[in-house]
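Note that one protein chain of the assembly has been removed; the remaining protein chains are unaltered in position.
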Amino acid sequence: MQSYSALNLFRRGLGGHKSWTRAWRDPAPKSHYDVIIIGGGGHGLATAYYLAKVHGIKNVAVLERGWIGGGNTGRNTTIVRSNYRQPALHNLFEFSLKLWEGMSDDLNYNVMFSQRGALFLGHSDSDMIRLAERGDAMRCMGIDAELMSKAQLRKLIPLLDMSDEARFPVVGGLIQPRGGTARHDAVAWGYARAADALGVDVIQNCEVTGMDIRGGKIVGVKTTKGDIGADRVGICVAGNSGQVAAMADLRLPIESHLLQAFVSEPVKPMIDTVIMSQSIHCYISQSDKGEIVLGGDPDMYPTYSQRGRPDRIEEVAGQAIALIPALSRLRMLRSWAGTTDMSFDGSPIIGKTPVDELYLNGGWCYGGFKATPGSGWLYAHTLAKGEPHALNAPFRLDRFETGATIDETGAGPMPHHR
Amino acid sequence: MLLIHCPHCGPRAQAEFVFERPLESIIQIDEALPDLIPKLYSRVNPKGPSWELWRHTYGCQSWLKLHRDTHNHTIHAVLEIGQTPEGGDA
Amino acid sequence: MSQTLRQTKGGRIDRSRTIRFQFDGKTHKGFEGDTLASALLADGVKLFGRSFKYHRPRGVMAAGIEEPSALVGAGTAGRYEANTRATDLFIYPGLKAVSQNRWPSLGLDLLSGISLISPFIPAGFYYKTFFGPPKLWMVYEHFIRMAAGLGKAPKVADKDGYEHRAAFCDVLVVGSGPAGLAAALAASASGAKVILAEQDRELGGSLLTDAATIDGQASDEWIAAATTSLLAKGGRILTRTTAAGFYDHGLLNLIERVTEPGQAPGADGLAQRLWRVRAGQVILATGALERPRLFAGNDLPGVMLSGAVRTYLNRYGVRTGQKVVLTTDNDDAYRTALALAEAGAQIVAILDSRAASAAGNSLSLRRAQTRLPVHFGAKLIAAKGSAKGVKSAKALIDGQITNLVCDLIAVSGGFSPVVHLHMQAGGTLSWNETTGAFSPDISRQNQTTAGAASGADGLGQTLTSGWEAGLAAAKALGLKGSSVKTPPACAEADDQVCRSLADWLPAPQTNLKKAFVDYQNDVTAADLDLAWREGYRSVEHMKRYTTLGMATDQGKTSNLVGLARLALAEGRPVPSVGLTTFRPPYTPVTLGVLAGEHTGAHLSPRRRPVLYQVHAAQKPIWQPVGYWHRPRAYPQGREDLHQSAHRESLAVRTKVGVTDVSTLGKFDVVGPDAAAFLELVCATTVGKLAVGRGRYTLMLREDGMVMDDGTVWRVAENRFFLTSSTGGADRMSAHLSYVRKVLAPQLKVTVANVQEHWAAAAIAGPLAKAVVENLMGEGAAPRHMSLGFGPLAGIPTMILAASYSGERAFEIYAPSHQIGPVWDAIVEQARGLGGCLYGLEALEILRIEKGHIVVGGEIDGRATADDLGLGKMLRPSGGFVGATALGRPAMSDPQRLQLIGLEAISGTIPEGSMLITAKGAVPCGHVTAAGMNVVQGGSIALGFLQGGRARLGDVLTATSPTRKQAAQVKVVAPVFYDLAGDQYRD
Partner (left out) sequence: MIDTQMLKRVTPETGRLIRFEIWSDADACLDRLAKALGTELPQTGKSANAGDLRLVWLEPMTWLVRAPEARGAAVLARIEEALASDGGACDISGALVRTRITGPAWRTLLTIGGVFDAEADTFGPGCMAATVIAHAPVRLDVISKTEIDAYTPPSYAPDLFEFWDHAAARLNLQAR
């Protein structure tokens, strides 16, 4: 692996950058792997990396139908935080957040993880109680969270509408200072490059078309590049989990929905932190490029189309302007849509399936990006040991059958009520 | 935003409708636990035609069965509750 | 300024109407009809802005919406619009525009020094450096953020109006060039209801640059006649209106710029309007965009698209150069050359990359050959110059490198049909290797493409394809044929063809590090090559790694050039390397117009109880509950919220209080099967309820969790009245309808949502009965959990004797529109007995003391009835929604969170705090609601505790690290007042 550094950038710059080589190989699939990961998104690539790095399992292939990072890794609003209320969730996401903090150095690839803070606004005293409850739950577990007064908010985000006439007047907030954003594509590329350097085969344009299951145990997959044997297979295709699991005759507690996001044209810095709200379902941040990144509720019905409904975007625009009135004359530049794996309690699934040696990582709803390193690490652990880590044990597939669901919002089983 | 042909109100914007659930996951009240669990907590989640329950919440408030393609959004049929499609089960 | 480059006549500007405006603080003059670009170009301005990354000087490249370089900030204060294309901004009196991304000034931009280190910061350089701890990256990032961004950030709220409007038509035609007008005429003549949308301020498209003769008329006259005809047939014509998005089932969003960027609106206050158009058929006549070519310095001010040069000359009367070099792969550029020559410019050279044998034979080309220096097989290697503009060009002519002195380089790299909307609609493309262009292939919606957007070449083809598309659309809608049978015909059909021969290879001597593909984002051909070398070979990887096509021009001029470069590296044909996805918007759209009216105070409905104004007169503290606004407390004098709430709750405990409970969910359930129906939704026994009696009930979700609570009353044998929480009322309404219509369609019952039909006052306290009987007569007050009827203040009312506060209480219901006198009478009576109004805060204190649960508090969507201590209420026989799912093992786990009461041993219990056994321990529960013992005082709370019911008597800490508060608490049963329920009864 060519080392990345300012010095090397300078040296190779003297040669016109002609000597840079591929960041990761383009290998043909081998006939057999110890572990096959289906899905070359951030989670799948991170899983492969940690399998090789932490567990020494290097005979690993990541099979990607299209181009790596082309699913939800490249279609999110890049927010990283661990400020959840339910213990199983904040423990999972905090584990992930700690990995984010060392990721660029670990991968020798700058993922631009920027801890400019993740803020939830409160718009009533009852919002503030709920935020304090969340913050208290986090603080008891050693996770950073601080309540913000109106005066502090005014200083932090001068453009925020602090007037009492607002439909949802801002009365305070809860900030996680260690939260922030990262460069989403770089996460996929960084993990691919680092995994590749450890011997993992990252195979693009290789669609899994079937599973070879014998006597209740998976022994390999069929792909557009031929049949490939494996001792263990991990599904990691959030957005399409149901489609891939169906190849093993599995039905999942997952519906595929659509989440849209969009960015404005770039302007000079105006918003430093990630802004979310307890009452208004939109989230706002400003990328390093200067674009305001905006997202909101999903489209509320099952679809794989990646064609969003315009009224959802319009709603988010209204919400964003309500919070920051100066956004009105900025222009939406690009919009996109991702297919989300909506699980039936709003929490992910990481663990075994009823098929021996077949594992599932999915159901991330619209919160998977921030979990990328943690999800990969824990999934690698689960795949390596054949048993879940304590952190992902609660996120087992059979929790719906037993009733041990992990319902952050208390919205119940229907994804569109969430 | 879809255009849904309500059998009562004619073609109307999706903004007037609310998706409820796939027909396969309608659970009768006396459903036994072994039948309820898969209906409540697992989905075919098809990429293609799907029978779904919607409601014309901001229109005539009817519950409607839609046969809708989840991939290209073509709506093949909209039926009233109690109607069954010709040659198919819904 | 003197408008030195303005021609004395010609063009579509109105020389009689001078418009003054400012650019970078300097006053300029232009004419009505000018864009900011044309007016400044006429004044000799060449430098318009600085590029994103290297701060290179940039001028105007195009004459329309595809402009990547000439971006300005337009307007001031709340009307300031950053990144406005100078080419898409028609000047108006008082316009103030400023250049962007430069410091301290456009001419002297200190950040242009970045250009010096450009060899070391190629595409994706930031991924390879800035390592170290995240804190260190934050330092680097601070400076990167300051350098990035383009325009200044807006700071002021926008007061102008935006409107959304729905429109429906048979045929929507996008684009009013010759193809669009012909299509609209054909559809309209066939009886279709037509909407024609044009992004420009006037109709005509290419005809505004290249006048022609159509059907024997000058094109201006033909356009005017077409307009008259369309309007006469009921068509709607929208100018300055861009089709920004093509969504499902024939829905398009059109953005109408009622005012220009930064311009003050008229009396109606409207800046922009969003048209939500649902069309039976859509015809896209969106034209084609000219592409630049690869040579070093192709981004210098003074390098312009050939068509744009002609537009500035013909439409705006501005000759943008005196000594001109043209480089082209098609015949169209010859028309530019001839027009320039006719206007007195010197044509230094026409460099045609085609071989003489492959060139076209249009009239323009033939005429140019006779009088202008035309070189076939010739290419540009480099443009040279400075921020002040191009000074010379280095060309490869007949294999020789030749220097040409010039002040304008007009470039044509062929034309890309505008297929964006076709692709947004889900269509597919076909590739023309000769012209190097994608054009629409299969349509997935009721949509066709016409004119240059469909790959038509020349005005003759364009008019015909538009006409045919219009007829076909009408036919598809089942309309009668057109009364007019022949398409519009033009005299110049032969001349207006361009016969592009795509040539993607730059001259071999070209310095690719200075050959820009994406002008705004400073992506060069060398950057693309580097990305490919590093393995970013999927078109999406290349885009994301280099930022190609991600600037505000959305790659309109750069995408295909970049794609061709990738195809070249891959050694594959262009279509096989794929395309990035086309998504809305076609051109950037203000967030303001997307939001429409629905922002600020109107973001979402503010539902007001019918007594809103009556309460407002008392100046209460309001509380949002979902969409509702309800009084939280009625402070007297200088009371704060807590003092007021305590006084109000004390009044209820000792005398009497009145509160508005109008917003509760309410349902009439009527019919012989009413009881049977209610037993499906209510988890408690309902059927045995006697007429005139009521009881508390719970409704569960299908997964067994408590969804809501309320009361159910038997009004008559076959008539029930059901109440539920305010916040859950809409959900409950949908749930009841679902059970009634989907699960139990056979039942003979009607369920009517009467939430807003009834308004109600709750009267609670030891003197509540006296209030009722004073008003309605002796014996009018029903006993606890019974109902009665009777007139009050002359209005027929219903009285439910139910208590949430724990005191003897009555809810008096009257129809909403008649509640006024009823309320007034009750309040007057209560006050007369020493009582007062109480709000939600007092209600909260009272219910906590009584251990009553609330939706959104203890009913949190995760609690079962048993968790809430109400398990015994459930009908053991089951048969209600949610009963079955309770049989899952985890639902009866003894370690579930269970509702408990908490009494402070020391300190005040913080609401929402965590319950811990020792410092540093993992929380074993939390406080859901905290209040006080109303009469005796003392901090009490409700909460959830793991296995809580078995832990009564335990001492825990309720800790709130975020508020630095804690209290020592004792776990008790969740009721603190009147355990026996004596206060309820008489």
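All chains are identified by letter, namely A, B and C, in their written order; residue positions are counted from 1 within each chain.
Methods note: a contact is a pair of C-beta atoms (placed from the backbone, for glycine too) under 8 Å apart; a residue touches a chain by one contact, two chains touch by 3 or more.
If you're wondering where the values come from, they're calculated on a predicted model, not measured in any experiment.
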item	value
Chains in view that touch the one left out, judged over the entire complex	B, C
Residue of C:Ala167, C:Ala569 or C:Leu833 touching the missing chain in the full complex	C:Ala167
Options C:Val712, C:Ala759, C:Val772 or C:Leu837, residue touching the unrepresented chain	C:Ala759
Residue, one of C:Val411, C:Leu548, C:Val749 or C:Ile763, that touches the chain absent here	C:Val749
Selected residue (touches chain absent from view) among C:Arg608, C:Arg693 or C:Arg875	C:Arg608
Touch list for chain C against the chain that is not drawn	161, 163-168, 236-237, 266-270, 276, 278, 596-598, 602, 604-610, 612, 627-628, 663, 668, 670-672, 747-750, 752-759, 815-819
Touch list for chain B against the chain that is not drawn	8-10, 12-13, 15-16, 58-62, 80
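Here is the rule we use: only the chains that are shown with their structure count from here on.
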item	value
Chain centre separation (chain A, chain B; CA means) in Å	30
Rounded Å distance between chain A and chain C, as computed from the means of their C-alpha atoms	22
Distance between chain centroids, defined by C-alpha means - chain B, chain C (Å)	27
Numbers and ranges of chain B residues touching at least 2 other chains	1-2, 18, 20, 37, 40, 72-73
For chain A, residues that touch 2 or more chains besides their own	305, 307, 309-310, 401, 413
Complex contacts: residues of chain B adjacent to chain C	1-3, 13, 18, 20, 26-33, 36-37, 40, 53, 55, 57, 61-63, 72-73, 81-82
Chain C residues touching chain B - in the complex, by the definition given at the top	247-251, 278, 426, 444, 680, 702-703, 734, 737-739, 741-745, 879-881, 883-885, 887-888
Chain C residues touching chain A - in the complex, by the definition given at the top	52, 75, 78-83, 119-122, 125-135, 137-138, 141, 144-146, 148-158, 164, 245, 247-248, 251, 253, 261, 274, 276, 426, 513, 526, 530, 533-536, 538, 540-541, 544-545, 547, 550, 552, 554, 581, 583-585, 588-592, 594-596, 598-604, 606, 623-624, 701-705, 707, 856, 860-862, 885, 888-891, 893, 910-914, 916, 921-923, 926, 959-963
